[in-house]
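Removed: one protein chain of the complex. Kept in place: all other protein chains.
Labels run A and B following the written order; every chain starts at residue 1.
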Amino acid sequence: MRPTERITRRRFLVLASTLTGAVAGLGLVAGCQPAATPAPAQPAAPQSTAAPAAKTKVSELSMILFDNYWTASLNEMLKKYQQEKGVTVTWENPPLAGFYQRQMSLSLAKEKKPDILAFNDTVLSQYASQGMIAPLDDYLKDPNLTGADYNWTEFTDQTRKAASWSKDFSAQGKTYALPIELATWAYFYRSDLIDKPPETWTEFMEIAKQFTKSINPKSPTEYGTAFHAKALPMTYKEWYAWLWAYGGDIFDAKLQPVLNSAQAVKSLEDQYGLAVKFKAVPPDTATYDDAAKTAAFQNGLFPQCLHWTHQYPVYLDATKSPKLAGKVKYAMVPGMPGSDGKVKRFPYAQQWMLGLNPNGERKEDAFKFIAWLTSPKGVLAWAQAGYVGVIRPSVLKDPEMQKKMPDFVVRLAAVAIGRYGPTYIPEYAQIADSELLPALSQVIAGSKSAKAALDGVNEKATAIMKTAGYIK
Amino acid sequence: MPETPTLELTSPRTAPARRRRRLSLDSALPWLLVVPAVLILLVFTIYPIIYNLDLSLRNVTLYNYRAAQQTFVGLGKYLQVLSDQEFWSAVGATFTYTIASVGIGLVIAFALALLFERYEGIRARISPFLLVPLMATPAVIALAWNQLLIADIGVVNYLLRLIGLNPPPWLGTFPWPLISVITIDIWQHVPFMFFVLLAGLTVLPEEPFEAAAIDGASAWQTFRHLTLPLLSPVILVTVIFRGMTAFTSFDVIYILTGGAPGSGTETLNLFLYRKAFKAWNFSEAGAIAVLMVILTGAIAITLISLLNREESL
Partner (left out) sequence: MTARRRRSPQQRLREAAVWLVAAACVANVFPIYWMFATALKSEADVFAYPPVWVFMPTLDNYRHIFTAAGFFRPLLNSLFIAAVSTTAAVILGTAAAYGMARFKVGGRFLPLWVLSTRMFPPIVIVVPVFLLLSSLHLLDTYPGLIAVYVTVGLPFVIWLMRGFFLEIPAALEEAAWIDGCDRFQAMVKVVLPLTAPGLAVTSVFVFISTWNEFLLASVITGTATKTAPLAAAQFSSEFGIQWGPMMATGVVVLAPMVVAGLLAQPYIVRGLTLGAVKG
């Protein structure tokens, strides 16, 4: 056995003083924090002095935007900008999975870089209301910065509205971004199996059951359809096409959340019923993101699904989808008959945009670049480089481009009818991502009924809207 | 912990020269050695825990972090967290996960250790294979299993169909995702428990067992009354260390299921992560962190005192 430890007076003193020192050091570190928090408010001053410095020729800009189907063509555009204007744009392109986290970290630390930030309409109001992006109105008025032929008014009202925000939700908000992409949903189906695309969700459900082996043993496919259900924003964006068609909505006209209305509950019961009740979707649909759903469709696991319209080149390409080539067609998303008997469809639409970091030191030059990229000429060149996500009407109408990109006709229609989320409410993103999303995921996993889940979401959403002061 | 008994070297005054150098670098050496490491640990472990406490009493989100609107809310965030059904479901998932992984793993590992104890040759041959999952990067393990578990073309389901079974929704509906991640955790960590228990078994004294054999004790009696009590310190260490890794496990669940609450795999780790880096609510995350520290602190103190008692045996 070890000798017992003798505690001499000297050792005791040493130990005690160390402990005291450690605690003091600890207090110092802890004490610094609250003081450090307000401090960064000061560096606001140098912003105004940065303007004269901008006169010097800028040869480098930085941008953050996640990797997507635009990557290859956008890289070509960056090369082109370098050749034309001598300005190198360094593009930080994390995958979407790490994108928001990265951008938020940069914003939190008030970094001067990157000069250019990217966001969609869902978060624009949140970013704008918190001063995380700079208003662009002054720049937009200056033809020296936009170029003479910019034609901002050519964008649809809906597009421009989604790029702007004002505190009182008026139409005349400040503009915070220039749009680079329109994303909306289409209905993709195997034309070798399905003769006529469904008009309504009722028909869609019938087809789904018909192509599910456990329901119809003669079905050539294992399952009838699949959903994006991996707790990512796509999950609720897909549901909205059902929700709106059934006559439900997220908020009523007075901004009261109505996510548990009878129509809303019915639409979710029907959509996820295909998974929970009829087992007409692959069992791991709850883990499907874009890539997994694409892979399963490419493998012929189901004959129909909703997907972003920009996915069509992938499905039509024989090298990317060898089993699907020549067999996939797409149509408008199904809807439901309205009171006049006509089918009303509500494909969800959103737009990705580029905006400016308010702490950036080269805002004018950064604006020049995003204006160049989104100008009629720029978008045309980008589309010619293979970009399909175009949102500018004049390029979508270009007869040459329509011949090359059959999707542009559909897209033009989508620009007109696609329905955006209630993104003008800064709290909407929080309600959708932190409350609605987990609830939907519980419904598809079978651990909660549609009614119970939506009741819960509505209660939380109401509380959030009350705290924010919109409703009483 | 069996430490080799050592002599006290705190005051090496045996050599008379020492006394004269009391204020020199030499006498300060022990402190110089320890202080840098302790300082770093303070900054990155104690400070965060205190800072969590500070966060949890305010209302700090990403959006108001810089602004002055970080109102003091007292215990409001704790009430919010404790009344949140998702929090309790995360607590449930965490304990289910930890207890199932450790419990089932312990039984399997113990059985293997007893079986291989006397077969040193075979043991040496399989050890490298057992080591592979143990050393493998958890994130990569998640990817490897993800591929095995794909519903339509995954190998696991192929093999199940081959023997005529209908594969369950491994990553789909509750409770299968939880079962899947627990299985993977067991798969990865049984080797750890096996190696540790085996190490314990091989150093047990021979005499009591020989005596038991002479007395005609059955295998079960020997196991129950000799092996188990003699091995209990080692079993305790195994359970503590395994329990720690299971309780803190994040990577595999995060990558495989994303912890979506719907699939029942959202453990406290993933719940906190979601509140902090998806909802950007630092205060709520802070409150969860403090609750977790209290919880693990209570468990750790109990276990450390148990360990200490074993050590003094």
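Rule of thumb we're sticking to: contacts are C-beta pairs under 8 Å (C-beta built on N, C-alpha and C of every residue); 3 or more make two chains touch, one makes a residue touch a chain.
On a predicted model such as this, the values are computed, not experimentally measured, just so you know.
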Self-check item: Which of B:L79, B:V107 or B:V132 contacts the chain that the document leaves out
Solution: B:V132
Self-check item: Interface residues of chain B (partner: the chain not displayed)
Solution: 1-4, 6-10, 12, 14-15, 21, 25-26, 29-34, 36-38, 40-41, 43-49, 51-52, 55, 65, 112, 114-117, 119, 122, 125-145, 147-148, 152-153, 155, 158, 187, 191-192, 195-196, 198-201, 204, 206, 209-210, 212-213, 219, 222-223, 226-227, 234, 237-238, 241, 244, 247-248, 250-251, 254-255, 268-269, 272-273, 276-277, 282, 285-286, 289, 292-293, 296-297, 300, 303-304, 307
Practice problem: Touching the hidden chain in the full complex, which residues of chain A are there? Just list them. | Solution: 5, 11, 15, 18, 36, 40, 67-69, 92-95, 97-98, 101-102, 105-106, 108-109, 111, 289-292, 294-295, 298-299, 311, 314, 320-322
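One rule holds in what follows: only the chains that are shown with their structure count from here on.
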Practice problem: Just give me the whole-number Å value for how far the CA centre of chain A lies from that of chain B. | Solution: 36
Quiz item: Which of the residues in chain A end up touching chain B in this complex?
Solution: 1-3, 5-6, 11, 18, 22, 25-26, 29-30, 33-34, 37-38, 40-41, 101, 104, 107-108, 110, 126, 130, 132, 222, 230-231, 276, 282-287, 296, 299, 301, 430, 433-434, 438, 440-448, 456
Quiz prompt | Of all residues in chain B, those that touch chain A in their complex | solution = 3, 5-8, 10, 31, 38-39, 42-43, 46-47, 50-51, 54, 62-66, 68, 70, 85-86, 149-153, 167-174, 177, 256-258, 260-264, 274, 277-281
